[in-house]
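The next block holds one structure in the form of structure tokens; read it before the comments.
Heads up, one of the protein chains got dropped from this complex, but the rest are sitting where they should.
For subunit A:
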Amino acid sequence: MGVLKIKGPEIVVPSEGWLYYNSVQADRINKAIDDIMDTDQSRRLFSFPFKFPNSANVRKAAVYLSGILYALGFWLFLDAVIYSKHANGSSVHVTFVDWIPFICSTLGTLTVNSIEKNRLLQGAMSSDSGITSFGGDLDSTMAWQARSVLFFGLALLAGGLSGSVVVLIIKFLVKDFNTYPTVGMGVNNVLGNFSILLSCIVLWIAQNMEDEYSYSLTL
């Protein structure tokens, strides 16, 4: 944000005294402008002592991290599947039931992160503050749709995680498969779904970070 600073001594003036007076005045005005800017910048909601990192690079790193977490979850689950097929010494095997939580989590991630974030924000602005501008009705309808889709996606994610825990308990722990190489298939399933949930959260935070960044860019 560029602030017009008043330069004192560069003005051609008839006498020394007037020059001195002029530069003192300019310093005063500059100080006043600085004070105003200071109070303007320190008026935030939360007073963190550090600057919140919302640059483009952090966002890029967060998106990479999200991809890494998703792949980690995917391969943790696939490890359980391949282990069940090739190196399994016990009588319990991974069947389609174990796949259902993973599919739910993946669909939930896809749903949550494909929502346009601006729709949520737009609707919140036009419906909560009571401003009914032209097309405000349409906005609130869109926001309602976006919110219900978001709820659906989050429910799928939570359902995936809890479903994997249910599979771990009912299929492994209740039937007394407690020793590690066997129960590892169920634990891997839970860890994989948790990792996918974490990936979704990181991606969501990264995208919201971008929104703040572009917001400050347009102002």
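To be clear about the criterion, a contact is a pair of C-beta atoms (placed from the backbone, for glycine too) under 8 Å apart; a residue touches a chain by one contact, two chains touch by 3 or more; residues count from 1.
Note that in this section contacts and distances are computed from a predicted model.
Look at the chain that isn't drawn here: its UniProt entry, checked against "ATP synthase epsilon chain, chloroplastic", "AIG1-type G domain-containing protein", "Rab GDP dissociation inhibitor" or "Vacuolar protein sorting-associated protein 55", names it "Vacuolar protein sorting-associated protein 55".
The residue from A:Leu65, A:Val92, A:Leu107 or A:Leu150 that touches the chain not shown here is A:Leu65.
Interface note for the absent chain: among A:Met142, A:Leu157 or A:Ala206, the touching residue is A:Ala206. The chain not displayed touches subunit A at residues 60, 63-68, 70-72, 74-75, 78-79, 82-83, 85-87, 118, 203, 206-207, 210, 214.
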